[in-house]
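This structure is in structure tokens; I'll ask about it shortly.
Here the complex is missing one protein chain, while the rest keep their positions.
Moving on, here comes subunit A:
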Amino acid sequence: MLMTVNQATATSVDQNAVVEARKLGLTFQTNDGPVRALADVDLTINKGEFVSFIGPSGCGKTTFLRVIADLEQPTEGKISINGMTPEQAREARAYGYVFQAAALFPWRTIESNVGLPLEIIGLSKAEQQERIKRTMDLVNLSGFEKKYPWQLSGGMQQRASIARALAFDADLLLMDEPFGALDEIVRDHLNEQLLRLWRQTNKTICFVTHSIPEAVYLSTRIVVMSPRPGRVTDVIESTLPTERPLDIRESPEFLAIAARVRDGLRAGHSYED
């Protein structure tokens, strides 16, 4: 244990680092030849940060998240999660993952969906019940325990899937465009709830999005990426306070950050097509 910590600190700048990527690259071998999904990604994500990844499709933001989650294997460079390899981190259940769609099992009730990871870990029934109740409260879904997914709206389904990711209490939450398919009003509401949840739980969140307002509103840091090959073009520290009412989005400070993100996206975007 001590050794892994030492190994991690050998390359790390910050003891607080949750995710550390060094010269990370990933090349997919496809039928049309190799595709560089990620190239030279250097990034450190610290404990308690809310980091958004933004960029046009094909910029590798989802791929990066999937590398952290050990769903893809990098072909170059190094990445560590809490000082471990992604595989070790996954085996240690170091993170919760929220997908683009809610991906609830249609044959399970909401509470049983939220309890799925707990069953897999092998917690006692009592412990499962306690955690299900706590996380369902956290996402404001109390009262819907016995419903099946099809009985809930899209926004509620996505909240259930967030509850499921929170249920096993990992310190790192990976979210891949979780609100992408929802309408704007629901999305605003969920963004607010997510921020509240982040403050309450003090988790580290990596959040993939293609919406500039969403990224600026939520994040403490925004990572702007560009495609072909997917790389980081800008990292923007947010100067917004932790307490963020929805109308902060009209403040000049907010708009300034949004403008910088937009510039970053534009600079990285090739307009050859």
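Going forward, contacts are C-beta pairs under 8 Å (C-beta built on N, C-alpha and C of every residue); 3 or more make two chains touch, one makes a residue touch a chain; residues count from 1.
The rule is short, and it goes like this: contacts and distances are computed from a predicted model.
Not every chain of the complex appears here, and the one that does not is recorded in UniProt as "NitT/TauT family transport system permease protein", selected from "Sugar ABC transporter substrate-binding protein", "Sarcosine oxidase subunit alpha family protein", "RNA polymerase sigma-70 factor, ECF subfamily" or "NitT/TauT family transport system permease protein".
Touching the missing chain, out of A:97, A:198 or A:254, is residue A:97. If you put the missing chain back, the residues of subunit A touching it would be 69-71, 90-91, 93, 95-97, 99-101, 103, 105-109, 116-117, 119-121, 148-150, 168.
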